[in-house]
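Handing you a structure now.
One protein chain is absent from this view; the other protein chains keep their places.
For subunit A:
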Amino acid sequence: MNHFLAREDFPHLLRALTQAGYDCVGPQIRQGAIVFDHLHSVTQLPQGFQDEQQPAHYRLQQTDSPYWFDWSNGASAIKPYTFAPQENLWAVQRDQSGRLRFQATLPQPQKTAIIGVRACDLAALTLQDQHFLHGKHVDPYYQARRESLLLIGVNCTHAAATCFCVSTGDGPEIRQPYDLLLSEIAAGFLLSSGSTAGATLAAQLPLTPASDAQQHTAQQRMQAATQQQRHLPAKPPLFAHLNHPHWQTVGARCLACGNCTSVCPTCFCHQALEIPDLDGDTSRHERRWDSCFQPGHSYIHGWQIRSNATDYYRQWLTHKLAGWHEQFGRSGCTGCGRCISWCPAGIDLTAEVEQLG
């Protein structure tokens, strides 16, 4: 963190990215929430906004501060940029003799720079990489999107009341690989590069050496984000408590809407759908995000392994916090707290684990 980029010079970064062929994506406000979308100008950034999050509660508040990144997160992580909510896997054409011609429909994404990625979401990206790229089978669809990304991280300076990345070990300071890393202070940004692409971009910016005072301020602001109200135990023994009565209690509250799985940056479940064309000979095979809260998720020739909200919730939580350890060597939760804020019933993962552990 030994470089400084003045706030008024930030457009140089956008320009350098655009000139290097990147589509810039950054945080902005839509329908009262922070979302990532195409970013053409710094005026689109959520200046002065902070988020107030509680179970089943998300509100943005305008302050008169100069900061652009003083919020913790919005509903959507960067998951859709690698693991698309809906995409075609392949198409098939049947000819008159019934022969089938299969054609993979691999995405050809434009190079995309995502500005404002948080520690919890970079940690989640690393986990999704592990799932889709580093196992026995490589997912070429995910891989194409993943390789198109340039990641510009921002260290958090404000923890929402739902955040608990300190206890999962994933934040607020970014520790996962990035291309560029920013820490925001009132006058601008401390900047460091973490890759060749990042260094090439940094070399084009009007940077000055960061002063000790600036670095101290950045550290202090990040320190503020370590003050978190929620905590998740490292490895709750959920598989040992499968008959705990609290599963029924939480199951009675759960609406089985699947919001928690949609906003979770590590959930990877998807379904494959066959979409035949009206011509009768063309068909495409599509995948869409799926949720273990959907009845069809566990369907097997005529019956469902899980058929009620208690079973759905138990499947989700045991997988996220216990099964992941077996599959990926760590928990599947990076402490972003989205499942708490965006659950319409206000179910609080950290509080439920406390009851179940």
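Following the convention adopted for this analysis, a residue touches a chain if its C-beta (ideal position, glycine included) is under 8 Å from a C-beta of that chain, and two chains touch if they have at least 3 such contacts; residues count from 1.
FYI, contacts and distances are computed from a predicted model.
Undergrad: Determine which name in "CRISPR-associated protein Cmr3", "FAD/NAD(P)-binding protein", "Histidine kinase/HSP90-like ATPase domain-containing protein" or "Disulfide reductase" the UniProt entry assigns to the undisplayed chain of the complex.
TA: Spelling it out: the chain absent from the display is recorded in UniProt as "FAD/NAD(P)-binding protein".
Undergrad: Have a look at A:L100, A:A186, A:A224 or A:L255 and name the one touching the chain we're not showing.
TA: If we include the chain that is not displayed, A:L100 is the one touching it.
Undergrad: Check the options A:K79, A:R221 or A:H297 and report the residue that touches the missing chain.
TA: Hidden-chain contact among the options goes to A:H297.
Undergrad: Across the whole complex, list the residues on subunit A that are touched by the chain not included here.
TA: 89-90, 92, 94, 98-102, 104, 106, 131-132, 135-141, 143, 239, 242, 268-274, 276, 280, 283, 285, 287, 290, 292, 297-302, 305-306, 310-311, 314-315, 318-319, 322-327
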